[in-house]
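Below are the structure tokens for one structure; questions will follow.
Only one protein chain is missing; all other protein chains are in place.
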Amino acid sequence: MWNFPLFPQQASTSARSTDALFFFLLGVMLFFAVLIFVLVFIFAIKYRRRDTSYVPPVIVQLVSLEAAWIAIPFGLVIVIFAWGTLLYFEHRSPPPGAIEMYVVGKQWMWKTQHPEGQREINTLHVPVGRPVKLIMTSEDVIHSFFVPAFRVKQDVLPGRYTSLWFQATAAGEYHLFCSQYCGTDHAQMIGTVVAMEDADYQRWLGGGAAEGTMASAGERLFNRLGCATCHLESGQGRGPALGGIYGRGIGLANGRVATADEDYLRESILNPGAKIVGGYPNVMPTYQGQVTEEQLMQLMAYIKSVKP
Amino acid sequence: MSSKTVEPVSETPVNYLNASFGLRSWLLTIDHKRIALLYLVTITLFFFVGGVFALLIRLELLTPRGDLFTAETYNKLFTMHGLIMIFFFLIPAVPAVLGNFLVPLMIGARDLAFPRINLLSYYIYAVGGTFTMYSVVAGGVDTGWTFYTPYSSTYSNTHVTAMVIGIFITGFSSILTGLNFIVTIHKMRAPGLTWFRLPLFLWSIYATSIIMILGTPSVAMALALVAMERLLHIGIFDPRLGGDPLLFQHLFWFYSHPAVYIMILPGMGIVSEIVPCFSRKRIFGYSFVAFSSLAIAVLGFLVWGHHMFVAGQSIYAGIIFSALSFLVAIPSAVKVFNWTATLYKGSVSFATPMLYALGFIGLFTIGGLTGLVLATLGLDIHVHDTYFVIAHFHYIMVGGMVMAYLGGIHFWWPKITGRLYPDSWGRLAAAIIFIGFNLTFFPQFIVGYLGMPRRYHVYPPEFQVLNVFSTAGASILGVGYLLPLLYLFWSLKYGAKSPANPWDATGLEWMAPSPPPTQNFPVTPLVAWEAYEYEKREVPVA
Amino acid sequence: MTHAASPRTYVIVLLALLALTVVTTVVAHIDLGPGNSAVAMLIAVVKMLLVMLFFMHIRYEARLTRLFAGAGLLWLLFMIGLVMADVLSRNWR
Partner (left out) sequence: MPEPTHALAEQFDDLEQQRQASTIGMWVFLATEVIFFGALITGYTEYRASYYQAWAAASKHLSVVFGAIMTILLLSSSFTMAMAVHFARLGGRKRLALCLLLTILLGAVFVGMKFMEWHDHYQRHEVPGMGFEFPGPNAREAQLFFSFYFAMTGFHALHMIVGIGILAVLTGLALLGRLAPPRHVPVDIAGLYWHFVDIVWIFLFPLLYLVDLHHK
């Protein structure tokens, strides 16, 4: 019973960098907490009331001392802030070439899909040593994808995409928690992240998905929903060609430029009138209510895969 | 007009307690001191209701399985625990009880500027509390105290609307109290009582009032919009209707972060009164402590986004909010250092209020320092919504503010009731609370960094041992909180009569008799001294 | 007792307010690009100032009163400013 953990497993690259900063802060915290406790203790004991005729001296203030205890914490927090912000950028910038996996949260389960097409529920298999980027959304309320061993967490919102990335460093099974309160079974919206050596992961993938890769599923949808009738690869159709648009700046009819990220693609499909591509009429119908979150993600995987 | 009562000499002089009798004379009183007592009773009631919820939470968490309550019940428990503790206990605790009692006394006024509005705000509070209790009794609410949309606005099918209305109403009580204090402190100070002669308690009440009036309307509107979404099915925050759920979080935290300073500033004010009194020394760095209250109140409004670092907020906004959060920590640091320095070369005695004040300094420091971890962008990713956050704020709110509140109650109890309580019982209770508190909440830092998410009634078994500590601590804490209730009650009847100034403290409130007469001061005092001139007073025998 | 403006001033202020209402309505029909919103808000602020300065006697009130009148507006700017800082930069990379 006494062999309970006091410190979480370190199983990702960001776990190491997070803990490094945490230990620095722990040092700062210990220093100040001990300083205050010790000073209060010493003063209280040393100057305890013994003699009622003793009149304590009048010390109104010491500006130099005040300046010191404003300046020193100030200097320290600048360091903490800078370090924390750099770490945050590291957390928020997936390295190029990360494997893109898709996550949909709903009350109260996690649905995940690999680019190769495998779907899982409440589990996610990932390879060790390769960066993985998760593109996530929710079907209902806000959830949060939290893997303590990786020190990653990101809220998952309905109507939008959020993402996070990690690179596992040790094979094993790790807790996956939903950490944003989402209703009755919030505490049961848990699962496992299985990190596997790359070879094992490839073998696991080898099982293959019946419906093929996400992009090919997306392509089938693209044809079935009639997108292909307007979005011809030649660019001669009624709508613009979609090859290679992902990540590019798109000149809009209102003169602004929008980056074609996941949220843009989503909006273009569900609410095409919101941002009109320059030079095209506003004729694309909305697909609101006709595609599920997962199908949207497949469409997106397809659009990303089309070469210009 | 001030009646010409002479300094009372008879056995039981006329005071605000025995000036008139009957329920009516209490329920319709416009005397700030009686209104303070009305609040005291109501707030104590709410504290114990919230405390029972806390105990039930801890009981469920004794085991990793959900064996005591269903998921729904548990979710309602922590929601109502949080809501009651925050909106009906801690926010009004010091301002409405001690603030109401002391503000006019400390500035030498006969009452607040708007006594009727003061009574009105008590009744608004009571009506809001009634709505809340209705929604609790009717079946409760399960949204968490934060009411995040779209869960609260479209998915939850509990009594959210009644609860939201209750909080909306209570908000106006807070606004009117703050308004009253601001005007009173500006306009009703006794002649000679300049800003820099004010006791620091008043500076912090003033800063608190600023937050109350400028923050509260935002959460009122946010909650009104949630109610409208629920009742009328219009989309304001609902993403399916094009809304942005983060907008709710912005409007909510625009109030609710500053509100945490509503919950701590008055406590800091109390500590700034107690520490000089029991060190027989002027407070160190008066003007720095005074201005840091204002700095906290103003800067505190600019940091709310630190609750949304992983919520899908822009990373650039996150950077701004993080930087400002660090800035707002500096004035708190200034206060802690100044209190510590006040002890230096003092004549320190360990009466009950002082023990609470010293406890406050230590526990607030721990809570505040862990706030730095949360304000650090890269680290909050890991600890957000885990027990680390729970431990952080309980350290500040329970270890800090509840301690300060109890310290203040013990400090001014003789003034309020005219009776002395048994000091040894007081010190015992303070020690029990200190130990129980740390046992409850320190393990939560560890279990939080391990990754245990908050608002979970079932959890992986490896977290159990730490949770057992926590539950054990909570029961000690419960006993600790029960004690003052008992002996303070006891003192009402059996306690020795208190002189006007039992601690030989400075401050105008101690110049009025204990308990003070309805008019507070027969003649308006003329202030020709600075605050905390302890060097000019005798040291009482410890 | 503070002295206040005379009825004459009130009439002038009223006329100015009415004129500005007409101006803002007319200007809204002219294409100024993004300038339309700016002009509309500018005119609204001027109207607000007129009401505050004269009808509400801010001109003749103590500094303290002006402080509180300004505080509400400043805090509103805090709110809008920081919320928009988030909203507008959410999709930056």
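The chains carry the letters A, B and C, assigned in the order they are written, with residues numbered from 1 in each.
Here is the rule we go by: a residue touches a chain if its C-beta (ideal position, glycine included) is under 8 Å from a C-beta of that chain, and two chains touch if they have at least 3 such contacts.
Because the structure is predicted, anything quoted here is derived from the model rather than measured.
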item: Interface partners of the hidden chain - shown chains only, full complex considered; value: A, B, C
item: Which of B:Leu241, B:Ala500 or B:Val539 contacts the chain that the document leaves out; value: B:Leu241
item: Sites on subunit C contacted by the missing partner chain, in the whole complex; value: 1, 4-5, 7, 10-11, 13-14, 17-18, 21-22, 24-25, 28-32, 36, 40-41, 43-44, 47-48, 51-52, 54-56, 61-62, 64-65, 68-69, 71-73, 75-76, 79-80, 83-84, 87-88
item: Sites on subunit A contacted by the missing partner chain, in the whole complex; value: 254, 271-274, 282, 286, 288
item: Interface residues of subunit B (partner: the chain not displayed); value: 1-2, 104, 109-117, 120, 175, 178-180, 182-184, 186-188, 213-218, 220-222, 225, 228, 232-236, 241-244, 247, 250-251, 254, 524
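Please note the rule applied: only the chains that are shown with their structure count from here on.
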item: Distance between the centres, which are taken as Cα means, of subunit C and subunit B, whole angstrom; value: 37
item: Whole-Å gap separating subunit A and subunit C, where each centre is the average of the chain's CA atoms; value: 41
item: Contacts with 2+ other chains: residues of subunit A; value: none
item: Residues of subunit C engaged with two or more neighbouring chains; value: none
item: Residues of subunit B that touch subunit C when the two form their complex; value: 186, 210, 214, 218, 244, 246-247, 250, 254, 301-302, 304-305, 312-317, 320-321
item: Subunit A partner contacts - residues on subunit C that touch it in the complex; value: 91, 93
item: Partner subunit A, residues of subunit B touching it in the complex; value: 66, 71-72, 74-75, 142-144, 146, 148, 150-151, 155-156, 239-240, 245-246, 279-282, 284-288, 309-312, 315, 318-319, 322-323, 326-327, 329-330, 333-334, 336-338, 340-341, 343-350, 358, 361-362, 365-366, 369-370, 372-373, 375-379, 381-382, 384-386, 446, 449-451, 453-460, 462-466, 534-535, 538-542
